[in-house]
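In this view, the complex is presented without one of its protein chains, the others remaining in place.
Order of writing sets the chain letters: A, B, C, D and E. Residues in each chain are counted from 1.
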Amino acid sequence: MARQLSDDLKLFSGTSHPGLAKRICDWLDIPLGRVRFERFANDNLFVQIEENVREKDVFVLQTASAPVNEHLVELCIMLDALKHASAARITAIIPYYFYVRSDKKDMPRISITARLVADLLQTAGADRVLTMTLHSGQIQGFFDIPTDQLSAIPLVCDYFEGWDLSDFVVVAPDAGSARRAGAYANRLGLPLAVGDKRRESDRDVVIKGIVGDVEGQKALIFDDEIATAGSMLRLAEFLRDRCGVEEVYAGAAHGVLVGPALERLSRPLFRRTVVTDSLPLPEGAEAANIEQVSVAKLFGRAIHAIHTGESVSALFR
Amino acid sequence: MARQLSDDLKLFSGTSHPGLAKRICDWLDIPLGRVRFERFANDNLFVQIEENVREKDVFVLQTASAPVNEHLVELCIMLDALKHASAARITAIIPYYFYVRSDKKDMPRISITARLVADLLQTAGADRVLTMTLHSGQIQGFFDIPTDQLSAIPLVCDYFEGWDLSDFVVVAPDAGSARRAGAYANRLGLPLAVGDKRRESDRDVVIKGIVGDVEGQKALIFDDEIATAGSMLRLAEFLRDRCGVEEVYAGAAHGVLVGPALERLSRPLFRRTVVTDSLPLPEGAEAANIEQVSVAKLFGRAIHAIHTGESVSALFR
Amino acid sequence: MARQLSDDLKLFSGTSHPGLAKRICDWLDIPLGRVRFERFANDNLFVQIEENVREKDVFVLQTASAPVNEHLVELCIMLDALKHASAARITAIIPYYFYVRSDKKDMPRISITARLVADLLQTAGADRVLTMTLHSGQIQGFFDIPTDQLSAIPLVCDYFEGWDLSDFVVVAPDAGSARRAGAYANRLGLPLAVGDKRRESDRDVVIKGIVGDVEGQKALIFDDEIATAGSMLRLAEFLRDRCGVEEVYAGAAHGVLVGPALERLSRPLFRRTVVTDSLPLPEGAEAANIEQVSVAKLFGRAIHAIHTGESVSALFR
Amino acid sequence: MARQLSDDLKLFSGTSHPGLAKRICDWLDIPLGRVRFERFANDNLFVQIEENVREKDVFVLQTASAPVNEHLVELCIMLDALKHASAARITAIIPYYFYVRSDKKDMPRISITARLVADLLQTAGADRVLTMTLHSGQIQGFFDIPTDQLSAIPLVCDYFEGWDLSDFVVVAPDAGSARRAGAYANRLGLPLAVGDKRRESDRDVVIKGIVGDVEGQKALIFDDEIATAGSMLRLAEFLRDRCGVEEVYAGAAHGVLVGPALERLSRPLFRRTVVTDSLPLPEGAEAANIEQVSVAKLFGRAIHAIHTGESVSALFR
Amino acid sequence: MARQLSDDLKLFSGTSHPGLAKRICDWLDIPLGRVRFERFANDNLFVQIEENVREKDVFVLQTASAPVNEHLVELCIMLDALKHASAARITAIIPYYFYVRSDKKDMPRISITARLVADLLQTAGADRVLTMTLHSGQIQGFFDIPTDQLSAIPLVCDYFEGWDLSDFVVVAPDAGSARRAGAYANRLGLPLAVGDKRRESDRDVVIKGIVGDVEGQKALIFDDEIATAGSMLRLAEFLRDRCGVEEVYAGAAHGVLVGPALERLSRPLFRRTVVTDSLPLPEGAEAANIEQVSVAKLFGRAIHAIHTGESVSALFR
Partner (left out) sequence: MARQLSDDLKLFSGTSHPGLAKRICDWLDIPLGRVRFERFANDNLFVQIEENVREKDVFVLQTASAPVNEHLVELCIMLDALKHASAARITAIIPYYFYVRSDKKDMPRISITARLVADLLQTAGADRVLTMTLHSGQIQGFFDIPTDQLSAIPLVCDYFEGWDLSDFVVVAPDAGSARRAGAYANRLGLPLAVGDKRRESDRDVVIKGIVGDVEGQKALIFDDEIATAGSMLRLAEFLRDRCGVEEVYAGAAHGVLVGPALERLSRPLFRRTVVTDSLPLPEGAEAANIEQVSVAKLFGRAIHAIHTGESVSALFR
């Protein structure tokens, strides 16, 4: 694929994940756009785009790493600055989408914040959004502007290429994630099992059993994201204690990996955890046996297609 | 509950389901609003609201029965007429939502039509929407206006009150519906099993097995809607042929029931099918052993709460 | 005129009038865009654009033939799919506009549906509209987006080129259509007469006389559309019985031609009826002495001008 | 009809027609709201609403008298001030609507300014519009907000109550106004004739004849507005010179009456001209035999109905 | 003033300044609304309104204290939750407005973030805004919704009531704040002096002199906010070293008071600093001789007036 791009393409990065932005720019062979970030004494942010963007095709990368709200507002300010600086088109690149799990109203008087974020981004100036592996596909319907959703599933599955997976079974943590885990199982050609979780009280959810046959197998637990790895640990221990599973492998598109996550995933029961670099990897992740596969090329190809008007879906068939 | 309502409340019905509108009005003890529907020679609809609605709190009922697009446009025209006739507030009541399953972009260059419908309704004049059991909860996030989603699950479950369900298991047709079926299982206190469907080719999906233990049990298959009952029949036959299940009961919020559905559900394997009256029941349904439970009171209570400013969620706790 | 067009121009057709779309594409010498239409068991439509439209200049043709609401919703879904598929610009081509006669509020609490349709199309994704011979010119004011209105009058008049029209008079069916018929009379250089219709009761409108001199002449009755041809027949019979008119010719931009229209127009009193192919011609029309003149070139030239940024009005001077 | 109105109703007047505002307030028995108008040295207007309007139901009267653009901008500024002063609802009362004849695009690259005005008023803060006898009914479709259009026709016709009209004929100036004049003819039970105007050159329009029988009758010429009375004079002279008409009476909803209008209408051929007070009467009008009938009660009743939520259409049946 | 308020008034508080919310509720004699705040492992916020707000007149207090962006997003989420929970009207109370100093584009390609915030709040659901002492009055023009701006100037001036101010002069830190300081000087009846600051290089601004007579006087330095007190200290030292000023008093509407502010203001040169409680007072402020005057009653009266539809401006005359 020819990667010569016109000078009209610009990529700027917020402060959430400059490493990924750099890797994408390297793949695209363009320089990262210059931005100045400052913080006033009253904690207000100040952002200045330091190069001309008039009539340019501008991409801005920001991912929902902590502190999430700082990054969200920073992104909005960048979008606003770019819009009023007369950019021709502004695409927000959000590898791990903001408030991606706040996508429905399962309690009274709460906010479907993933929709709110979509509206805020459009208000601030986004003309398009490019994201990856949303918690639910419906979130694309939250946008009035064109969106492209890339999938981390092929990347994560590719990690296991060449492995002998004959005694592996894919396990979905619960009924709600069965569809997602099913997509992994489909691609890897493996059987699927589902954790049967039930709500015991207001706060407690317990695993009642595993729907499907996992006895003596090796388990591949897939979810869209791993945060504290708490439910993953409980499931892994259940699989070990009740089903004789001795090896657990974990995979997810988004490695949030906060709090006790690294300690938990470094326990011997977990042989390997695979995530993408949609979020920066915390220090100590390698020691916890966590592998990061890069989405830089994936996003690079999508940006190229968006910029040149080629089909994005065609690229990833 | 006191049902005295001010004269400011008006309920009009489109032509999709006047029976339900009448039942709700009866429960609310208000007359159904007068509307005139005509069709010009050029197939254009003509709608006239035949009573004063200035400053009234107006509700309009239309459900997505066939012909779906006729009913959708008719609803939009009613909303527009009401808005320009100076109604104070207009709530669209849509028991079975339009294009409810077109809620994500799982193929390139398709429309998330459930979102489009939300936008069209707002454009036409809807200030609020009241609906029931959406295919996915995220659809509420498609609206910029307040929505209330009622649940048919308690009503359908109540049908089985008093039954001995000790050898029943709830079966979800596939991974994608596991969460939904899980809600039924939770409420009935029954175990859950999940159909393991795999896509064999572009067109064919086959059942590879049942995840979970159903051997010799009676199966309760729950889904959000039953259209042709084709996949339900395949699952029931699989349960019978492979798992020794001899009695199958089907339940769904929405009884679309088209084409061969009645014939299929009247086969001996199906002992009973329970749906609500969110859609009109086709003729011959009783002969097919289909029971309809009414949502009239459920909607009546919600309308009452919306009109008087009481909590809708509190009513259904 | 050079008709070489860049690859950036795409024309898709809804299911209302593929014949006209094909004729326009032939004139433009471009292939018709590929679209897939399906209908789910629950009567919901499914539309997939089957070729890349990113950054393309896309035109979608749909005309308001019956079933009108099916075609309207189908058009909205196509527009939505194209918008989210990142088309650069989307022009809805609507030769016979939806709800074109619902353009004013001449009764209380009705919808000005022609305006509602304009809003729905914009909501769904139309950036421009190209249409022909609206019932009233004011309908262009219903749009917030640029519109181009082509005129069928020259095409219909051209049909009579070379005829000896020395004893012809143009007759407008009633005062409301006098302006429209006057445009035909002006172009053909003929005198004008106007039917004097009066409302006798709520339902009945009768012809009280003809304002103007038609005695012994041949009558050319022009209107914007012919649906059942009922009022045209009444007028023609009045002209025959009271004014000694023995030959009647009818002309209209839009041949809706439903119900008894063909039978009526095939009566000997009507010597010829001329319409355009803004709507598909019903079977049997030729036998009824109905001639269809094609708008394919007219639309083709307009599309060409819109695509290349030439003046549309200049083309038709 | 009880005219007791809550304190929540406020009526303010722009500077275009305070006399009418005062007459309406008198009929409603409410005081006219206090506003301060000033003009800065740089010709910018300054408007201050001088009484509290929070949560009030506010009406603002401005009519399109000259200088039209001054009055339009003044109205926009008043609407903006009221909106930001937290009025509960703002109804713009525009007896003679701005740019009412700029309602279609009959030349290339012109503005449908009547639509633009609708948008400007909504942008400035109007929640509703109340107007009278629009040049075309379609103009109501230019608004996204509720509108009420009152009719001056009954008022103007009532002026002739008790007259012997047996040898009168209603004459429409041209085909374009035939529908409008027909409404007068219908109400007065008189026959209709239509001026047959043709465009001779770019600038000149000549009367070629009268379609219909006027010989020796008295003519009632009705139009929606009388500006310079130029075309009315030409028509009257044609009727006198060619058709033996000796008495001409003129009527219109809106008496713009500028330039040579008074001189023309004071000629002996015109026996009487009837207009409403939708516009202020110029000095000298009485001497020109011009009678003004007041719309104060008509607007008063409409305002009352809008404020109390009664049907406006019911009032004027 | 009667403070009996209907049950329809609700006041909720974000986490930025619950103390002020409580004081306002106490003054209004209403309970503070219940809200639940949580933070997920992925740093996403979760907000649930814990009481029914249907058709209520809801106020939400959030001030721009650090962490500013957390508080801004939290406010947006609360607004969104309230809007979709069908609140009748939502007023955002923002004593110290977000990004209040980012109100103009004095460098290329920056964001006027105070305007962006206005848009975000409206998108999230705010129907009105109530704020205090904006950095510039023009910021009210950033809102499309009604706003009320209260003034802290009377409160701060009242603090000095009863003092002998005969040898005091008000000093504005620079030309840009001269207008603001002038308002204090006007109210206290004192003369005004202005710091003459000049930009020496890209980063350095130095005081070149004092415009006006301060020799041997006591200085009252007023600004809209005090953040690090850096420029205030430099000005105070200049006044002491160059102009013989021995006592300096500082006043501001908003006490941001971060970093070295407390240490600086506790130096002997500063005799007293007066701020309001628009922001929470940091610990140790009393030791730094900082007095806080409360805005609780000021906001309480404004909320009361907004709720009951009385004039807000009348209250503060």
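Here is the rule we go by: a contact is a pair of C-beta atoms (placed from the backbone, for glycine too) under 8 Å apart; a residue touches a chain by one contact, two chains touch by 3 or more.
This structure is a prediction, so every number in the text was calculated from the model and none was measured.
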Which chains here touch the chain that is missing from view? A, C, D, E
Of D:L32, D:V68 or D:V293, which one is in contact with the hidden chain? D:V68
Considering the complete complex, of E:T15, E:Q48 or E:Q140, the missing chain is touched by E:Q140
Tell me which residue among E:D7, E:D106 or E:D204 touches the hidden chain in the full complex. E:D106
For chain A, residues touching the missing partner are 52, 54-56, 83-86
Interface residues of chain D toward the undisplayed chain are 40-50, 53, 64-70, 72-74, 76-78, 80-82, 84-85, 98-99, 101-102, 105, 107-113, 116, 119-120, 123-124, 225, 227-228, 230, 256, 258-259
Of the residues in chain E, which ones touch the absent chain? 103-106, 108-109, 112, 114-115, 119, 136-142, 144, 149, 172, 175-176, 178-179, 181-182, 186, 191-194, 196, 198-199, 211-212, 311-314
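Keep this in mind: only the chains that are shown with their structure count from here on.
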Do you know which chain B residues sit against two or more other chains? 84-85, 105, 108-109, 112, 119, 311-312
